[in-house]
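With one protein chain held back, the other chains of the complex are shown just where they sit.
Order as written gives the chain letters A and B; numbering starts at 1 within each chain.
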Amino acid sequence: MGQERRSVNQHILKALKEGCGDELVERFLRELIFLEANNEGHWKETYKERLATISKNWGARDED
Amino acid sequence: MRIEKIKTANYRQLRNIELSFPVDGNDLAIVIGRNKAGKTNILNAINWCLYGDEPHLSLESDRLPLPNLELIQAKEDAQLERVTVELTISADDREEILVQRTGFFSINKETKKVVDQGSELTVTIPDEEEGARLLEDAKAEDYVERLFPRNLREFFFFDGERLDRYFREETPQKIRHAVFSVSQIDLLQAVEQKLSELLNDLRREAGRSNPKIDQIQKTLEEKTGKLTQTEQRIGELSDQLTIAKDKIKELEDKLRGIPDVNKLQSEIDRLTLKRDEKTKLRNDKTKEKQNVLFEGGMTIIVWDEIQKAINLIKEKKRKREIPPTIDTRTLENILKDGSCHICGRDLDKEAEETLLKLLEEIKLTAEIGRALLLMENGLADVDEKGRDLRRRILAITKELDSYNRDIEEGEKQIDELRKRISGYDSGKVTDWYNEYRRFEHARDQSQKTLTLLQVLHKSVEGDIARLNEELKAELKKEGRFKILKRQLEFCGSAFNATKQVKKNIMDQTRQMIEDETKKTFFDLMWDKDTYGNIRIDENYSIHLIHAMGYECLGTTSAAERELLALSFTLALHAISNFNAPIFIDTPVARVDDVNREDFAKVLADLGSNKEIVLLLTPTEYSREISSILDVKSHNRYELKRSADETKLEVLRYA
Partner (left out) sequence: MPESGKFPDRLYVDKKDIELYEKLRGESFFKKRDNKDLFLIAMVYGHKADGRQKLSSREGYVRAEYLKSRDWALINAICLSIEGTDVLGDGERVFSIVEECAHGGIQLLVGELNAIQYGSYDKHFEKKILDLLGEIGLG
């Protein structure tokens, strides 16, 4: 489209990788950070939608 | 990212100028101009174009309207006048981006009064399909914000004076904020905040059909809010504490060797009061001595006479001559009666005469006797005082000597104290001491409150963890909350991870900036042996450590301060995602001759990695400086005002 996307500092991405302790959490946060960087509106729906999708796989290991 | 060209139309004294900065090897450009030629307004023009404001206006420019004065004077019709500044920017090997701001001004043709009617920002970006696309209004502003974030602009465009004042004015708060923005931790912060909100939403959803969960959720929300508040307050207090500590240090340096004038003055006042009291006592004692001497002295002068009188009275008393033994009344009665009361005979003339004579003699003797007796007490009094006189004189003299010694000692002490405070502007010193004590108090208060808040923080964190466990247990009980529970847990993990990552990044970024600043500073520094280290502590205070181990930021030269500020800025650029140009107005004006060339070499070399544009006065651009800079610079302009000061000419030198 040509709209300028604000790139995210590599240090943050690296810190996420090292500090999250979970691949899914890392992926989730990475997506959210890029969302923030590009300041796209209606964040709540997007957040909820991403959460619902990613947490499906995460939850399986924790349930009785 | 580079600014390729700056074009202005009717912007202040830069009526119609075009400055282009093509790269040819080194990326150093120089613009020379006298004061008021418009150099600083080049910075203002860039800021106005990007952000709509002019942060570097001089007092004089601030009083003048934005449109060029010639334009205002020539105004004949009522149409709006336009002022335009256009920046051509190239970003990371892509095609050029045009950022343009146009301001509209109505100018009254009679009064020449100028009214700002607002401005428009447009950004023209290359577009694969359409060739070029125009962004306007909010979209244009967003775009500019991404190119040159407003909150970071002070690290791209700044004047040399600010470079010198950098670490005097930049509180740790501002530096932390810069680190925050540059490292994009604001993104994490936004995510954290939104995840928190999302968590609350999820809990509320669960709470809607289960009162217990609802209760837990409400309490969690409350506690989370409290935690955020506490963290904010802790942040504020930490900043306050840092400011107080820095200020205390600054004042300690200022006050080193200077006495607490206020305290000394109080001591002087106390000693003066004491001296005055002693002086009064001495004066009273002096009067007492004078009295004793006066009265006693008179006695001593006629001591022989007094002793004779005393002895005379003693003798007469011993001989019973006084008091008189003959009663004169008896004789008077005998004379009156004309007959003797003893033998009863009538008095003849001879007897009468004898008795009269006797009576006269007795009367006189009686009178004298009475007088002598009357004298007796007075004589006893002066005799006693006379005998005691020497002792009294010596005793009083001793006391007087003691007072005199005390007074002399007091005056000596007062003199010494006065000497200690003379030569100081006591008003100023008192102000400094008062400020010092205020900040000490503030520091102690902040520390106390901070400790309490940290305890509270821990306690609330504990509560939240416990509540989360309770919530987890409740959700587990109800099968229908399986998905919600999963989402809550995941979201909670993500939230906690965000917080932890944020802290890690802050620490890492601070460390990286410290390392980069140090590296750059020591690479560029001409006198490498003087300094040992640079440290940015966890409160974002910058410390420059001498090779001998002590802090010396307050005592470095202007050149070294500017170099440190520049190194810090370059570190921010390196760590941040923005490879932005640096514009510096009058970079070497405050640097003394000794270090000027060194600093010029540093600036010249910077152009190998980054676009550097220097705005210099002819005085700065001396032969020595130009010989250093010209070698590295292919873009040189001179802003020249005409002789009548009405026109500005831009001369380009190859």
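A few comments on the model shown:
Definition applied: a residue touches a chain if its C-beta (ideal position, glycine included) is under 8 Å from a C-beta of that chain, and two chains touch if they have at least 3 such contacts.
All values derive from a computational prediction rather than experimental measurement.
The chain that is not displayed touches the following shown chains in the complete assembly: B. Note that of B:Thr299, B:Ser446, B:Thr498 or B:Ser541, the residue touching the chain absent from this view is B:Thr299. Which of B:Ala74, B:Ile326 or B:Ala371 touches the hidden chain is settled by the complete complex: it is B:Ala371. Touch with the chain omitted from the figure is made, among B:Leu69, B:Ala351 or B:Ile393, by B:Ile393. Note that of B:Lys263, B:Lys280, B:Lys308 or B:His341, the residue touching the chain absent from this view is B:Lys308. Contact residues of chain B toward the unshown chain are 287, 289-290, 293-306, 308-309, 312, 364, 367-368, 371-372, 374-375, 377-379, 381-382, 386-387, 389-390, 393.
Just so we're on the same page, only the chains that are shown with their structure count from here on.
Each chain gets one centre point, the mean of its Cα atoms, and the points for chain A and chain B are 45 Å apart.
Put simply, chain B touches chain A in their complex at residues 125-129, 133, 142-143, 146-147, 183-185, 187-188, 190-191, 194-195, 197-198, 201, 476, 482-483, 485-487, 489-491, 493-494, 497-498, 500-501, 504-505, 508-509, 512, 575-577.
Listing the residues of chain A that touch chain B in their complex gives 2, 4, 6-9, 11-12, 15-16, 18-22, 24-26, 28-29, 32-33, 36-37, 39, 43-44, 47-48, 51-52, 54-56, 58-59, 62-64.
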